[in-house]
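With one protein chain removed, the remaining protein chains of the complex are shown where they sit.
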Amino acid sequence: MHDGPEPIQDIAHLGHVEILTPKPEQSLWYFRDLLGMEVVHTGERSVYLRGYGDYAASTVKLSEAGQPGVGCIAWRTVSEAALERRARAIEAAGQGIGWTNGDFGHGRSYRFRDPDGHVMELYFEEMKYQAPEALRSTLKNLPQKFTGRGAAVRRIDHLALLASDVAKNRDFAERVLGFRLREQVRYDNGKTEIGSWLSANPVHHQLAYVVDAKGGHGRLHHFSMWVDNREDVLRAADILAEAGIFIEAGPSKHNNSQGFYLYSYEPGGNRIEVYSGSYLVFAPDWQPVTWNEEERGTGVYWGGALPPSFIDYATPDIDAAQPAKVPVFDPH
Amino acid sequence: MHDGPEPIQDIAHLGHVEILTPKPEQSLWYFRDLLGMEVVHTGERSVYLRGYGDYAASTVKLSEAGQPGVGCIAWRTVSEAALERRARAIEAAGQGIGWTNGDFGHGRSYRFRDPDGHVMELYFEEMKYQAPEALRSTLKNLPQKFTGRGAAVRRIDHLALLASDVAKNRDFAERVLGFRLREQVRYDNGKTEIGSWLSANPVHHQLAYVVDAKGGHGRLHHFSMWVDNREDVLRAADILAEAGIFIEAGPSKHNNSQGFYLYSYEPGGNRIEVYSGSYLVFAPDWQPVTWNEEERGTGVYWGGALPPSFIDYATPDIDAAQPAKVPVFDPH
Amino acid sequence: MHDGPEPIQDIAHLGHVEILTPKPEQSLWYFRDLLGMEVVHTGERSVYLRGYGDYAASTVKLSEAGQPGVGCIAWRTVSEAALERRARAIEAAGQGIGWTNGDFGHGRSYRFRDPDGHVMELYFEEMKYQAPEALRSTLKNLPQKFTGRGAAVRRIDHLALLASDVAKNRDFAERVLGFRLREQVRYDNGKTEIGSWLSANPVHHQLAYVVDAKGGHGRLHHFSMWVDNREDVLRAADILAEAGIFIEAGPSKHNNSQGFYLYSYEPGGNRIEVYSGSYLVFAPDWQPVTWNEEERGTGVYWGGALPPSFIDYATPDIDAAQPAKVPVFDPH
Partner (left out) sequence: MHDGPEPIQDIAHLGHVEILTPKPEQSLWYFRDLLGMEVVHTGERSVYLRGYGDYAASTVKLSEAGQPGVGCIAWRTVSEAALERRARAIEAAGQGIGWTNGDFGHGRSYRFRDPDGHVMELYFEEMKYQAPEALRSTLKNLPQKFTGRGAAVRRIDHLALLASDVAKNRDFAERVLGFRLREQVRYDNGKTEIGSWLSANPVHHQLAYVVDAKGGHGRLHHFSMWVDNREDVLRAADILAEAGIFIEAGPSKHNNSQGFYLYSYEPGGNRIEVYSGSYLVFAPDWQPVTWNEEERGTGVYWGGALPPSFIDYATPDIDAAQPAKVPVFDPH
């Protein structure tokens, strides 16, 4: 019988994500009319949205900005005590920024940066969504009527961040935040960590780090929304294609994560995924699945290869200051 | 800011379930050829199986018995320390049986009875499935080749047990085991607890207690297997219908749980569900959804009403010793 | 080698159907907002609509009327010569009404009544749909953008009419119009013809006659719209349920026709089906499949039995003047 240390179980789930856009009106059209999300609140330079199956008051904050990218990424803890514990651990790791008084939909939060510079926060207090009369569902356990508008994404699922040093960020997520590692891509006989997929709960991954081929910092590869069936992803492709949205890849199936993906660019420039499939990981002693160059291949299980933009493009877009020091890679 | 007690997070997931059958050959045909599970081990009076997406060595133990029903229900803990903690708590609650040396696929376990008398166990050590050459998947993160045989169920999902006193069993599951309550049906202005759906992880429910209309003890309402898409449930219905299996209800959609269900009777007499849909619950402060008589209705969201057998029949089948003392109810 | 007579191949397909409603505004909401059809033209007391995949200018004419029911049912011929031939044959059969100058979307037509009294017409000249800029598809072979609104029905598919004498109407459809018989329900050792499903093309049936249990005339059992996948039917059920529409039966699968059905009542009272599955019949010498009482059963392959209203209710609704002289039957 082995006696490992007790697992850290302080983070419950991805809470909300701030998406930055230089084209707020068109981005809002994409998230509301094409993905089918609901607007729940409007701030000075931000609109707050959620999917029909998100129980929280808001899960996406769409904020006007000079460039596309990801703003603050929020994780919810399992309790106030867990929030305090993680805040102390982050501070001790030298990554803390400090406490905030909260925002629409949630109470005080502890802000910090991951080693690559992405801004994140932890919080526990959360406002639940209360549907107005017109959006009340005939299902008592559904926070809002299923309107079926657009792709009708159910809820937020995960995000993939670029990082110049994947190992460092993955280690921080595991050791300090308590995320569990699910899959990895490692090149050069395992010496070079190219991508890591992590989660704090049975969802396969809610956070991925993949190497930034241009050596940038704090960039977003993609942000992903869940639909319940593969057929919903196909339907989303039809809707996006009719709306003139650029579909970069899919619908198709990744080998790692087994995710059934559809990547498009919202008008502000961010890569957004409509997603289903994958698998849940329940085992507390899950052994991370590691893929080498050959096994990883093009990152697809079937369907056409991912296009070069899938490696080259992220938000904000940058010029490679110098030749990439890391191997070129297909992140997802 | 509220400061509740720290949540118990010691149980990870449903580990494996023993199904009793008086017709072992025919039941095996049902699980292997119709549901598409794989046989991994054979004991004296038992066959051990798993779904193509179950990572453990075995998740279903099919055992010959005089009557159908459920044998031992096993839950995996998050660690050895968690196993010890829960064993002590159960012992303190007066429900303990004692330690075992394990069985095929898992190490020592702590056995106990829930207040209604169902036998359960907790364990941590688990053998992972290693596919033989012929069943090795082309996907490195899939424990076994997707053969597509029969309904091709991916993994075990949950079970629903009958109990003479739902409240007592629900309370034990919450307080002693650390399950979280997700939904309830309560009649008589909330005074009579008719059914409760619970889980130890984000899966909506892995354990349900529903009132035993015949006043029995230790009985099984149904055991459920997951498929990834609603279309897979429809396809399963076609396959079971062609095999002459009795389809009791569905494919259709429940209102509580939002589960997309298909109930059939395996040849041994147990009610087995092929299941998809429903929703994940990530919130640590989830407020249980409660349905009264009117809201609950027939338990279906759309599709035909559930047949009387859905209330009257469970395994082992019994004569009602006396007129049911509890309200008649549609469990799922 | 056998030498049968040459088959009649003069009718191409169901062209358009007039639906009568006492609640034109609410019915329009149902067809436009819930089923997702487009309004293409407005007359004095009628609105003309089509599905996103209907190539004709209009396929549904929704007309205000005192009672719900079906108005004129139009079939398109393969040529002008075929139109003339069929007009002569109908006239010779004593069922003719006469020529019209056409209506929005089609040229002159020959009107007639089937033996039960339903008004029908034949026409050849047809206006094709030309999408306005905002509805132009990115697919050159799709008449209109896939908007994904509501259930997003693709095209009209078939209708089922009640008739006091099924045999007489079926015979007229076969002999005079050239429809081919696909399936039948016959009771009393084949002596009583309860229902007949017919088509003029490989679609399994575009016209069904089923016995009117109340002895009425000219009534509509249901009118049916096609979606491409079974998943689309399930999705339609979610949308209709959220809109408070009465779902009478399904989603489920019929045994005869193998159709995957969802029956709801539009606000005007007519039974409308969202439909997929079934099968195409290509064989010119297809042998009609006949079901007796026992084989027919409840008319469902799996899923709950059809409710009594499925037999009792049709539009316009009538009181049974006298006890039904025909066997009670589940039409679809």
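The first chain written gets the first letter, and so on, giving A, B and C; residue counts start at 1 in each chain.
To be clear about the criterion, a residue touches a chain if its C-beta (ideal position, glycine included) is under 8 Å from a C-beta of that chain, and two chains touch if they have at least 3 such contacts.
Because the structure is predicted, anything quoted here is derived from the model rather than measured.
Checked against the full complex, the candidates B:41, B:85, B:113 or B:145 give a single residue touching the omitted chain, namely B:145. Only one of A:38, A:183 or A:231 touches the absent chain when the whole complex is considered: A:231.
From the options C:27, C:95 or C:255, the residue with contact to the chain not on display is C:255.
In the complete complex, the hidden chain is touched by one of A:249, A:272 or A:314, namely A:249. Here the missing chain is touched by one residue of A:71, A:215 or A:303, and it is A:303.
Between the chain not shown and the residues C:107, C:215 or C:307, the one that touches is C:107.
Although one chain is not displayed, chain B still touches it through residues 137-138, 145-151, 229, 231-232, 235, 238-239, 241-242, 244.
Interface residues of chain A facing the missing partner chain: 229-231, 234, 237-238, 240-241, 247, 249-253, 260, 301-307.
Within the complete assembly, residues 1-4, 6-7, 9, 12-13, 53, 55-56, 76-82, 107-108, 124-126, 128, 138-142, 154, 183, 201-203, 228-231, 255-258, 277, 279-280, 282-287, 289, 291, 295, 301 of chain C touch the chain that is not shown.
Quick note on the criterion: only the chains that are shown with their structure count from here on.
Among the remaining chains, the Cα-based centre furthest from that of chain A is the centre of C. Rounded to whole angstrom units, the spacing between the C-alpha centres of chain B and chain C is 44. Between chain A and chain C, the centres computed from C-alpha atoms are 47 Å apart. The multi-chain contact residues of chain B, meaning those touching 2 or more other chains, are 229-231, 301.
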